[in-house]
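Every protein chain of the complex appears in place save one, which is left out.
Right after this comes subunit A.
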Amino acid sequence: MASKSWLNFLTFLCGSAIGFFLCSQLLSILLGEQGDTQPNILHNDPHARHSDDNGQNHLEGQMNFNADSSQHKDENTDIAENLFQKVKILCWVMTGPQNLEKKAKHVKATWAQRCNKVLFMSSEENKDFPTVGLKTKEGRDQLYWKTIKAFQYVHDHYLEDADWFMKADDDTYVILDNLRWLLSKYDPEKPIYFGRRFKPYVKQGYMSGGAGYVLSKEALKRFVDAFKTDKCTHSSSIEDLALGKCMEIINVEAGDSRDTTGKETFHPFVPEHHLIKGYLPRTFWYWNYNYYPPVEVSLEILLYKYLD
């Protein structure tokens, strides 16, 4: 009998230990605070064609980032407003049907509003967004076709509406005010274009497609004309290089977009890549492509690429 009561006692102890443990777990869950959850520190590798934040990027309705612009009561924007009138920029954004909700929509809600005119170029027309249909296919090998047709469209419909014509991707961020400051010193009737200048393959250099580039009115005229007269053709699908070669043929100057201290203002990668020393390894192709010697990052940044 004694052994039985001993066994009973043991099971009792086990039971109480388990009960205690279960209860403590339950209570700690119930009484745990909402405020304690550590926010997710997201580590992004911008070079991965990311499928980030899967699924939840379907946006309802219009997004207006500028709704607050009246809120900055102590902000004096006279100079910026003045430049807006004086230096008219038409922006066209290279996008596609699959990127309208994910990327182009955000461009439209943010920096694109500061262009004097903005157009979204896609392989197919979308009346709601709206996008211009270029009647091409989608894909990296179509980029130069899209570029040629986009510039053609802009030339045929909006030539007199702007002085400068900017091409940007849907994962680029542009600070238009700073772009106007750069362009204000140049005459749009002269054949010139600006961007992040790369040195290989083209004698005068060519502009990186990713960082975006902007053509003067004269440059645009010459570019469109060159395809009509076969001076330039769809020589390759490498958009920025092919365009750069064409520019050289038609005598459009590759301009120097650096700021007054010699720092670059167009950037082909996200800010982190450019700001953090040693982020891009010394062996990376980028260092050999830059036309100008590297200096620390500019105060007057114009463009950033691969922003998610």
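One rule holds for everything that comes next: a residue touches a chain if its C-beta (ideal position, glycine included) is under 8 Å from a C-beta of that chain, and two chains touch if they have at least 3 such contacts; residues count from 1.
By our rule, contacts and distances are computed from a predicted model.
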Name per UniProt, for the chain absent here [options: "Origin recognition complex subunit 2", "NSE3 protein", "C1GALT1-specific chaperone 1" or "histidine kinase"]: "C1GALT1-specific chaperone 1"
In the whole complex, not just what's shown, which of A:151, A:181, A:223 or A:286 touches the removed chain? A:181
Contact residues on subunit A toward the hidden chain run 4, 7-9, 11-24, 27-28, 31, 33, 35-36, 38-43, 53, 56, 59-68, 71-83, 109-110, 175, 177-178, 180-181, 271-272, 275-276, 279, 297, 299-301
